[in-house]
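All protein chains of the complex are present and in place, except for one that has been dropped.
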């Protein structure tokens, strides 16, 4: 029950973020809805295609696309009415916090699904990471931009850590629900601390300088 | 028989459009052929991957890629010889009309295939839309451009309407062939009228202004 609510919350939040990126890019209503769908569900769709679980969950269960489209449509309408969407200010605003929670949840859920399908551990970690960040990557590609996760920030790395912690815990015999808590917690904490402390991954130019 | 001819005509036309976009982008012969293939068959390939029908029809039946490559090659040769391809002038030129017909056909065919594979109705509508507009989206992405369907025009919306009308008709017990006619007709009419009347989907900026 808690998981289901969290999953819905993550889907809605990612859809809102996709819609806002589409609005910034000047897309029309259809474009806003597509980017809501892609951002919220693209990571899971990509994971399901890769692990051989087509059709993906997002197509089997109409509630997921319905939530994504509703969230995107509401964002579009809200933006048209008030001119902008209020966002949490500052590095630890509520938007950042919710996004980190969504990322943690998606990374853990993706890892669990891959492990359940007998994907090897190393690849399951990749699948968890892709579930977390694939939607945002697809959103950036549809806007003809280099995906943000490849350039800046400790974001994908947090998803990777969460997926790795969960996989390791399960391999060590921890019950899945506790392994998921550990993985999700690790992802959430690393993401929030890195925003707070302005951490970024090294670039070669930075190291060489 | 009529359907098979229409399917071939749609494939050839979309391939020509992909080749012309590639020529405008300055691509070489290989690039022209790739964009012909992607534009003509990308929507169907994407649909087949998503509904779990790999390998996609475009790879099972050599006639589809052969038609796409032949159409792309002929466009390339024609462009090299006469310097440009004659296109229908004006908003209701033959190119627009044929394109609307191809879009309608692809949307209806994609919806039917998804329903036949027991994809839920809501997702079947999405699959019909993707079949219609997925090829053009892939073409734009390969040219590093924001897909046109996300920015302007009543194009994807027409495919969506057609897929929705067809799905609703089948759910209401209409025979598939009549449901397909209704869906295809709705898509075609909306597309043609929107070109004629210069309809566009709202953007948030437009609404706010």
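By written order: A and B. Residues from 1 in each chain.
The working rule: a contact is a pair of C-beta atoms (placed from the backbone, for glycine too) under 8 Å apart; a residue touches a chain by one contact, two chains touch by 3 or more.
Since we're looking at a predicted model, the values are computed, not measured.
Within the set B:71, B:95 or B:142, the residue that contacts the chain not displayed is B:142. When you scan A:32, A:68, A:119 or A:179 for touch with the missing chain, the hit is A:119.
Residue positions on chain A in contact with the hidden chain: 49-52, 54, 117, 119-123, 126-127, 141, 144-147, 149-152, 156-157, 160, 200-205, 207-208, in rising order.
Across the interface with the omitted chain, chain B contributes residues 22-23, 25-32, 34-35, 45, 49, 54-56, 59-62, 65-66, 76, 79-81, 83, 141-144.
Following the convention adopted for this analysis, only the chains that are shown with their structure count from here on.
Between the Cα centres of chain A and chain B there is a gap of 30 Å.
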